[in-house]
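Here the complex is missing a single protein chain, while all its other protein chains stay put.
The first chain written gets the first letter, and so on, giving A, B and C; residue counts start at 1 in each chain.
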Amino acid sequence: MDHTDDPQAKAFYAPQGKGGLAAWIFSTDHKRIGLLYLGLILTMFATATVLGLIIKLKLMTPGSTLLTAQQYNAMFTLHGVIMIFLVVIPSVPASFGNIFLPLHIGANDVSFPRLNNFSWWLYVIGAVLAVVSIFTGNGAPDTGWTFYVPFSERTTTNVSVAVIAVFILGFSSILTGLNFITTVHRLRAPGMTWRKLPLFVWSLYATGWIQVLATPILGITALLIFAERVLLLGLFDPGKGGDPLLYQHLFWIYSHPAVYIMILPAMGVISEIIPVFSRKPIFGYNMIAFSSLAIAFAGSLVWAHHMFTSGMSDTAVLVFSFLTFVVAIPSAIKVFNWLSTMYQGSISLDPPLLFSLGFIFMFSIGGLTGLVLGSAGTDIHVHDTYFVVAHFHYVIFGGTGLGMFAAMHYWAPKVFGRMYDHGRAAWSFWLILIGMNVLYFPMFIMGMQGLPRRYYDYLPQYAPMQMVSTWGSWFLAAGLILMFYNLYQGCRFGPQATKNPWGGATLEWTLPSPLPHEAFHHDPEAPEPYDYKGVNPDG
Amino acid sequence: MEPKLVNVVQAVDNTFMLIFGISAVLLLGITAAMIWFVFRYSRKRNPIPATYTGNLLAEVIWIVVPSILVMGMFYSGWHSYRALRDAPEGAMEIKVMARMWSWDFEYENGKHSGTLVVPVGKPVKLALSSTDVLHGFFAPAFRLKIDTVPGMTTYGWFRADKPGEFVVFCSVYCGLSHAKMITAIRAVSQEDFDRFLAEKGTGSKHPGKALLDAKGCLGCHSLDGSAAIGPSLKDVWGREAVLVTADKKEKKLKYDAASLKMIIMGPRQGVVKGFEPMMPAYADQITADELTLMLDFLERGDSAADGPEAGRAVAEAQGCLGCHSTDGSDIAGPTFKGMFRKKGSATDGAVVDRTYVESVLKDPSGRIGKPSIMPATTGLADADLSALLKFLESLGTATTPKGHDMKGHDMTPANAHGEQHK
Amino acid sequence: MTQTQTTQLEGHGHDHEHAPLGYRFLTLIWVGLMLLTVATVAVAKVDLGYMNVIVALGVASLKASLVIFFFMHLKYENWIIKGMVLTAFVILAIAIGLTFVDVGYRY
Partner (left out) sequence: MAELSASAPVAHKDYHASKMGMWLFLFTEILLFGGLFLLYATYRAKFPQAFHEGGKTLDVFLGGLNTVVLITSSLTVALSITALRRGAVVFCQTLLAFTVACAGAFMVNKVIEWSAKFHHGLIPGSEHMGQLPQGQSIFYGLYFAMTGLHGIHVVIGASVLLWVMLLIKQGKVTGQDYVVLENAGLYWHIVDLVWIYLFPLFYLIS
C-alpha cells in the first residue's frame, strides 16, 4: 500500500500489487470491469462511426462512387452489427452500470464477480469473431444487421461466423443482466429498501429482465441461421414448406425488446442527472420506477410492428399496432416527469445536464416519429425507408448515445478524480446536437419521399438532401472528436475533482474521487437518493 | 358512373398529418418548457428549489391525455391501413414476380412485362411473390408497400387517378443490386392499355421493341398501322413523310437512321403533317445505345427475333442481366462478355456451350458444383435458349458485335429504368 | 403459491436450512412421474382427435410441475423465485401466443 496523499494513487485503477495487463483483464473488480467495457465499447463506437462516416461519404452524390455495391452492403451491415451488438446494447449497463449499480445500493461488488469478468471475456470473443468474419471466408457479411432469411442463408459471404459472434455477445449480455438482477435482490445495504433505490438501479433492474428473458431468443435465432447454412436444416426454406416470416418473428421477439435494453439504462442516467442539477427531488419517483418495469414488460408484446408489410395477417397488424401505442405511454410519463422535476428547481446548466436535455429533445423526436411507425397505415409508406433510419438514429444516437455521453460527463470526475473543461464540453455538445440534426433530419424527409434504405445508389432527386445530410456528419464528427478529446484531456490532466462536485445524494458521492479500491468498509446508511437538503456541491 | 371510391392516398396522408400535428405541438411544448425552465429556474434566479416530490393529479393527467391521443392515432392509422388492404370488388388482378434484381408482371391474358402498365382510374390488385429471396414492392406515389415472399402470395392494391409514370422501388434488402431493382408503374388510358394488352407482347423478343415500350413511345404510337396520338410506327422505315416546319413550310422527308434520330432525339425540324407537336424531346432520356436498338427494331422488325438481339431480350426478361454484365465487369455472376466457349465455373472444368448452359439454368448450384445464388430458370422455350446462346456468342469476342456500337454500355433493365426517373 | 403447510415428512422453511427432502418422498414423486409416462403413452394409442395433443401436453405439464416443484425444490423457495419462474413462463407463453395472432390467421 502506498501512503501518499495523492488520491489518484489510491484509486481503484492505480496499479496495486501485481500490476500490468493481467491485473486488469482477469480482474473481478466491478469498477475495473466497467472500465474495461467502457474502453472497448468506445473503441467499437469509434470504429463503427467511421464506417457511418464512410457510408455518408459514399451517399454524398448519386452514382457509383467510392465504394462498390458489395462493399457498401458490407459496410452498413458491419456498421449496424457493431453499433447494435457491440456498442449500444452493452453501452450504459456494462460500463457505468457495472461501476455504479453496486455502489448505488451500498455494495462492494456484484453478486458474481467472476461471472462478470467472464461476460467481459465473452464480449471480447464476440468482438474478435465479428472482426474475423470480415476478413475470412468469402468476405464481410452483407445481410444487414437483421440477417433476414432466405437471403442470409443463400449469400456466400461470411454470415456463419458473424451469427456465432452474435450468439456469444448475446450470452455476454445475459450474464450481465443475470448478475444485476441478483445483485439488486441480494446485496442491498441494510435499510436500502426498494423504494429507496436510485432510479438508475431500477432501470438496470428492468433492463436485466429483458436481457435474461429476451436474449435467449436471439441466441436460438442465431444458432438456427448457423444450422441452416452449415447443416442445411431447411427450417425456413420456402421450397421445403418453411416460412421465412417465422424467422422475422423470432428475430424481433428479441430485437424489439433489445431497443429497450438500449434506452432504459440511458433513461436511468437521465433520471439521476436531472434532479441533481435541479436540486429538487425527482418528480413522481414511483411512476418513473414503475414505468421502467412497464416498458420492460410491454416492450415484449410489440415486436411484430417491424413486420407490418411482411405479409403477416391483418389481425396481427391490428394487435401489434395497438400494443405499440400502449408501449409509448410509459416513455411519455418519463418525459413529463423529468420536465416537472426541473419546474421550480434551482437549475445549474452544467455539461451533464446539457447532454441530458439534449437527450430529451432528441429522444422526443425519435419517439414521436416512432408513433408514425407504430400506426399501421403510415408505416406501410415509410417502412424500410430512410424514415426508419432517421427514427432509430434519433432514438439510438440521440437517445442512448447522448445518455451515454451525459453519463460520461456526470461520472468522469468520480471515476477518474479529475474534472474536464466545462466550456469545451458545452461547445462539443452544441456541435453534436446540430450535427445530428443536420445529419438525420433530412433522412425523415427523404424517407417520406420514398427513398428506401440500404440503397447504395439513389435517384438524383434525393441528391440535395443527401448532400446536406453528409455535411451534418462532419459537424457531428467534429463535435465527437472535441468531446472525446476534452474528456481524455480532463481525465488525464484536469484539475483534481472534489468528492461531490455536482451535489448528488446517491451513495457514490459519499466516496472519495477517484473511487478507491474498496468502496464501503462498513454497511453505509441508505440515503434518500433525491433529497438534496444538506447535500451541496463542494468547491 | 362515378362510384364513391376511398381515396387511399388521402386516408394515409391524413394519418400522417394527424400524427405529425400532434407531435409538433408536443415537441414544441416540451422544448419550450425545457428552455424556459433552464432560464426561469436557473440557480441565479431561483436559488431555493421547491421540495415537493410529486403530484398525483398531474401524473394522472399525463397518463390519460397521451393515452387518448395515441388511441386516436391508432384508430386513424388502422383506418388508413384498411383502406390500403381492402381492394374493391372486381379489381383487375396482376401477378407480380420479384427476383434478383428485376420485376416481372403478368397480366390477366398471360402477357408479361417488366414495367407495370395499368389503365387510369381502375383499381388494380397485385398478387405478389418471389422466386428467390425477400423483396418489397414499393410504389411511393400510392403509399403502397408489400413484401414479396418466396413460397407465399401477398396482396396489395392501388388505383392510378391520373396518367403518368410512377417509380417502383424494391424496398426489402435483397443483396447486391437491391438499389437497382427499380421499375415503374405506367398509368395510361384504357384504350392504350387495351392496345398494350393486345400486342403479342411475348411474340417479339427484340429489345428495341421493349425499349419503345419502356420509354413510353407505345403510349402514343401504335405498331399495327392505326394512327393514335402519333403516327403508327408500323413500317416507318423508308416511308415518305411530310414535315411542317416552324415557318409553316412543308418539307419532304424519308425515314432513315438520320431522320428518325433527328425526330426522336432532336433538334426537330418540324411536325409530321396532321399531328400536334406533342412529342417530348428525348435527348437526355435515351442513350445512343438504346437508340441504336430501337432503330434496329424499326428497321428490321421482328425478323431479328432469333438473333442475338432477341437473346438479349430473353436475358433481360429472365433477369439474367441483373447478375451478369455484358461489359466485362462482374456483378453477382461472371460477366457474359467472353463467356461463350470459355471454361465455365463448374468444378469439372466444362466449357460453356449449349448443353452446359442448359444444365446450369436447370440447376445452377448442382451443375457448377458449389452453392450459388443463381436461381434456376425453368420453362425457357427452345427458341429462347437458342437466341440466348446466339446472344452469348455475340459477346464472345472482345470486339463489339458488328453493326451495333455498344461500347460496353450496361443495359440492365434497372439501368434502363433508372434513366427514366431523372 | 404461498401455501406453506405441507403434508410430507420433512420440515421446511423459507431459508436454506430447511431439512432435505426424504428419500422416500422423492421416490414417490418418481413413481408418480413413471405412472404419468405410462399413462401418456397409453392415451396416445387412443384416437381422441385434436384432444390427443391437449391430453399429451396436459400430462407433460403435470410431469413438469412435479419436477419443478419437488425435484427442483421450487415449492420450498421464497415467493420471489416463484414469481420469477412464473414470469419466465408467462413471457414464453406470450411469445408463442402472439405469434399465433399472425400464423393463426394465415395458415
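Keep in mind that, in the parts below, contacts are C-beta pairs under 8 Å (C-beta built on N, C-alpha and C of every residue); 3 or more make two chains touch, one makes a residue touch a chain.
Worth saying up front: this structure is predicted, and the values here are computed from it rather than measured.
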Neighbouring displayed chains - absent chain, whole complex: A, C
Chain not shown: contacting residue from A:Leu53, A:Leu67 or A:Leu233: A:Leu233
Sole contact to the chain not displayed, among A:Ala107, A:Met307 or A:Val535: A:Ala107
Which residue of A:Val81, A:Ile174 or A:Leu323 touches the chain not shown here: A:Ile174
Contact set of chain A toward the excluded chain (per top definition): 102, 105-109, 111-112, 115, 174, 177-179, 181-183, 185-194, 212-217, 219-221, 223-224, 227, 231-235, 239-243, 246, 249-250, 253, 520, 523
Hidden partner interface residues of chain C, rising order: 14, 16, 20-23, 26-27, 29-30, 33-34, 37, 40-41, 44, 52-53, 56-57, 59-60, 63-64, 67-68, 70-73, 77, 80-81, 84-85, 88-89, 91-92, 95-96, 99-100, 103-104, 107
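Assume only the chains that are shown with their structure count from here on.
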Rounded Å distance, chain A centre to chain C centre (Cα mean): 38
Intercentroid distance (Cα basis), chain C paired with chain B, Å: 57
Chain B residues counted as touching two or more neighbouring chains: none
Junction residues of chain A, two or more chains touched: 243, 245, 314
Complex contacts: residues of chain B adjacent to chain A: 11-12, 15-16, 19-20, 23, 26-27, 30-31, 33-34, 37-38, 41-43, 46-55, 58-59, 62-63, 66-67, 70-71, 73-74, 76-81, 83-85, 132-134, 136, 138, 140, 143-147, 149-152, 154, 167, 169-180, 182, 371-373, 418, 421-422
Chain A residues within the chain C interface of the complex: 185, 209, 213, 217, 243, 245-246, 249, 253, 300-301, 303-304, 307, 312-316, 319-320
Touching residues (chain side chain C, partner chain A) in the complex: 80, 87-88, 91, 94-95, 98-99, 101-106
